[in-house]
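A single protein chain has been omitted; all remaining protein chains appear in their positions.
A, B and C are the chain letters, set down in written order, and residue numbers restart from 1 in every chain.
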Amino acid sequence: MTAIRLGMVGGGNDAFIGGVHRIAARLDGRFQLVAGALSSTPAKSQASGAALGLDADRIYDDFKTMAIREARLKNGIEAVAIVTPNHMHFAAAREFLKRGIHVICDKPLTATMAEARKMAKAVAECDALFILTHNYTGYPLIRQAREMIARGDLGKLRVVQVEYAQDWLTQASDAKQAAWRTDPARSGIGGATGDIGTHAFNLTSFVTGLVVDKLSADLDAFVGGRQLDDNAHVMLRFAGGAKGMLWCSQVAPGNENGLALRVYGEKGGLEWRQENPNQLWYTPFGAPKQLLTRGGAGTTSDAARVTRIPPGHPEGYLEGFATIYNEAAEAIIATKNDTPIDPQVQFPGLSDGMAGMQFVAACVKSSKCDGAWVRLAT
Amino acid sequence: MTAIRLGMVGGGNDAFIGGVHRIAARLDGRFQLVAGALSSTPAKSQASGAALGLDADRIYDDFKTMAIREARLKNGIEAVAIVTPNHMHFAAAREFLKRGIHVICDKPLTATMAEARKMAKAVAECDALFILTHNYTGYPLIRQAREMIARGDLGKLRVVQVEYAQDWLTQASDAKQAAWRTDPARSGIGGATGDIGTHAFNLTSFVTGLVVDKLSADLDAFVGGRQLDDNAHVMLRFAGGAKGMLWCSQVAPGNENGLALRVYGEKGGLEWRQENPNQLWYTPFGAPKQLLTRGGAGTTSDAARVTRIPPGHPEGYLEGFATIYNEAAEAIIATKNDTPIDPQVQFPGLSDGMAGMQFVAACVKSSKCDGAWVRLAT
Amino acid sequence: MTAIRLGMVGGGNDAFIGGVHRIAARLDGRFQLVAGALSSTPAKSQASGAALGLDADRIYDDFKTMAIREARLKNGIEAVAIVTPNHMHFAAAREFLKRGIHVICDKPLTATMAEARKMAKAVAECDALFILTHNYTGYPLIRQAREMIARGDLGKLRVVQVEYAQDWLTQASDAKQAAWRTDPARSGIGGATGDIGTHAFNLTSFVTGLVVDKLSADLDAFVGGRQLDDNAHVMLRFAGGAKGMLWCSQVAPGNENGLALRVYGEKGGLEWRQENPNQLWYTPFGAPKQLLTRGGAGTTSDAARVTRIPPGHPEGYLEGFATIYNEAAEAIIATKNDTPIDPQVQFPGLSDGMAGMQFVAACVKSSKCDGAWVRLAT
Partner (left out) sequence: MTAIRLGMVGGGNDAFIGGVHRIAARLDGRFQLVAGALSSTPAKSQASGAALGLDADRIYDDFKTMAIREARLKNGIEAVAIVTPNHMHFAAAREFLKRGIHVICDKPLTATMAEARKMAKAVAECDALFILTHNYTGYPLIRQAREMIARGDLGKLRVVQVEYAQDWLTQASDAKQAAWRTDPARSGIGGATGDIGTHAFNLTSFVTGLVVDKLSADLDAFVGGRQLDDNAHVMLRFAGGAKGMLWCSQVAPGNENGLALRVYGEKGGLEWRQENPNQLWYTPFGAPKQLLTRGGAGTTSDAARVTRIPPGHPEGYLEGFATIYNEAAEAIIATKNDTPIDPQVQFPGLSDGMAGMQFVAACVKSSKCDGAWVRLAT
């Protein structure tokens, strides 16, 4: 087992998500970070790279230089993690994709729909893989929920309730994390919708297999002077007749990362909360509610495949994130070996990213049109 | 302390809510049931009355006879509980109101808006009190939430999430309770919206003091052949700029009486669930989340006033329901004594009933117009 | 249905438990309070009786006068509730028992073992019933747990963990409720052990059917100057080989009425907490954990018999307490009619009271002997 050589764009010293990606890449030993353009400020990139123990000649001042040189090195990077603010995703990804370097990109896909379309084109024209880190799809019980629904445990689906509530933007903030996320130039047209609504939307699709046909949205920016939405109420109509509600908010005091998904069908219901991801509630209609645990009785094959330790010892966010990296590793190795990817391997990719962009665009459009139903492009 | 003489219309042997009203009336010893027209089937009314130990000459075959005779008796009933299906509320209430007998009526107000308007007229033209049993307003911690919001603990309100989910109509049912609730002739135009959505709507108003300006609704009847909605998704816009979502469903397996209210403002958040009504979560923004308990540290005056036992011993649904009867008793006695009603006394009345009817009508109208925003009459 | 005529000894205006007994007696309409000696201070008894609406000639200055006169009245009381501090239970009960008036007595049985033995003699020599209000046995899911264990759902029992934790005596207190409970002259030799330990002990016996053979105890009075235990650690050995731990405390900040019972056998486990008594966790070994709800799927016959309302609307402490009164009513009526008592009727009685006294005595003895194992008399 040789670790896959990984580079990173963004993720300098004081970034949050870069550190998460590094732990995720390392946790199962499938990747080794060997190069980086860790900041758009060269001095900061150098300092960050040194702190991470990168060889000096593989710390780059900018991602383009890095892409060019690494592509030429004998043992250059095989994959790159892009963990910049949204508006730089495309420009960075393009440089690596076109050189055959696999891209693991943070979500949402891009800041603008125009960039998203270019990203789609870039992905279509290259041989490299594109993985989007909708990390919540890595939780074992999310895999289990998906599998249970797919095999019919809930019967035909009727209702989905999904929400992602936070409180950290309840007041105006100048913190780095807040600054770019509330800035249209760096985040795009979606605020809460783009940052966390896309996660809720993606999780819904991943678990239920349902496709949103139309949505009606009511967006607000409750904090004075804020340019992007910090609260969104969305009604969903799925193809096939199921209905849903999606709420995302960054101004709900008492909520840290309150991502919760509830799905109801003709035969039963499932309920899951991210803050305690090792539990999944399952109610077969007419029978007692069951508390399924990660790795416990009733564990499905897809869940067992991505679980590391026995039940009762919690696996958390980093493990879920690491599973996305593991899946990427599986796909990268299969690609390298020119073998088919195991069908149990699951990772979000370009189409999920496009769907997320369309979700945000539809929310903004609907809200501007007083909540008119907007059809999602398919 | 002499108990108030109470009559009952509806609530025969196999009814559910009649028994609840009787326990609620009795629990604090403020009422004594002395007369009844307990069923529209005379023989059943007689049998039910006998089983309840009513004097034979105060068991009536119909409510009109009862109203006429009781009004003439020296010790006739002072108040009547109306616990029939919705479509009989008005006809029964009118007979008692016009004879000065106070009416305690189950919700929703009536089956149709036309009846509701007549009810409003009947109430306006009489001297009797009209109490509508939106019983959840009787829970001590609901009183506390209301008081905390009114005194500004949450600051200006921004977002309300309210839901009432059940699962008992997941499949088609011929049970008595299901039959009339899914029959437009007896229930009116609202299914889940009328039966439980009105509770969620009323609770929102009661706790937050906010007034819904407009709503957008998407209603479904998921069970084949069902004539009334069994699931409703509603977006709310309150006067003053706050926003909300309301979900009510009777087809969500795993939910028994999942009434939950969450309110978020500029300074904090409150979260409450009916199934464990002795707990209230309060988060002052930036400080740890607090678990307030009924009667525990931080209890407010309005909550203490309606609590019977110290914290840690749960009070439940019947106690909350009994509080509405207690409040009715307070108002009835004040009326009898021609003294002002203590301002802490709180009970839902005609205006709450009218608001509930308008809520249902607006939901149905909006849903028929593809979710167009419908303004609630004021 | 005619209500049973009830008297009360103790329970004057500022008493806690007297009010609870009155609500419990009234809740299901089986009893009517018609007489009382509500305080050992005559003026207070008069004032309290008047406030409760008792006829003036049935408010007594002392319980003996009340017993003598009520026994002679044509419609004198049929039963009496004794809700005084522990040291008066026996003297009061004796007067009523010997006149054939049924006694419903608060727990623990008496203050001293000597009184307990006299109580046993008094009960044995009379025809009246003796009901001890170990009220937690009235919760529907406690009935269900008992039934599940009796029918073998857990297999042979191995381990019982029971606890009752409070915090209200964390500091020295002069409040009335605290004063007599920490006074050996009025409470007896047990502090927390007598007041709440007996509840935990009784609940264990009721649910499991196991009999404690021996116990080893370590008692403390952590608050300076306190004469009775406020914290007790007890190890239990049951006849047949099962083992248990019992913890009771009144100095555990953050606990209100934290009564919790967990039972484990060869085939499964059950877990229940009083503060949310409408839920019961059941784990069949090797299968997912189930959340059983009062009245929900899987409800047993014994539980259904004492449940009033459908699942999802909580029944609380007062309802559970009222069930003891209902059971008393069933037994009283059967006695009156000279018919057998329905075997499903369950209420704690003298033997439970004696067992509780022995439990306290054994705890105190063991603790004085440095935790030596003390056999409980049988």
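Please note the rule applied: a contact is a pair of C-beta atoms (placed from the backbone, for glycine too) under 8 Å apart; a residue touches a chain by one contact, two chains touch by 3 or more.
Only a predicted model underlies this, so the values are computations on that prediction, with no experimental measurement involved.
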In the whole complex, not just what's shown, which of A:90, A:222, A:317 or A:359 touches the removed chain? A:317
Quick one: which of B:291, B:304 or B:377 touches the chain that's been left out? B:291
In the complete complex, the non-displayed chain touches which residues of chain A? 1-3, 16, 19-20, 22-23, 26-29, 51-53, 166, 255-258, 274-278, 293, 296, 308-319
For chain C, the residues touching the chain missing from this view: 154, 158-159, 161, 163, 167, 170-171, 216, 218, 220, 222, 231, 233, 235, 237, 243-245, 247, 249, 251-255, 262, 264-269, 271, 281-285, 289, 370-371, 373
Using the document's contact rule, name the residues of chain B that touch the chain not shown here. 282, 286-293, 296-298
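We adopt the following convention: only the chains that are shown with their structure count from here on.
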By C-alpha centres, the chain nearest the middle of everything shown is B
Does the chain A and chain B pair touch with the same residues on each side or with different residues, judged by whether over half of the numbers are shared? same
Compute the distance, rounded to whole Å, between the mean C-alpha positions of chain B and chain C. 35
Can you list every residue of chain B that touches 2 or more other chains, as numbers and ranges? 255
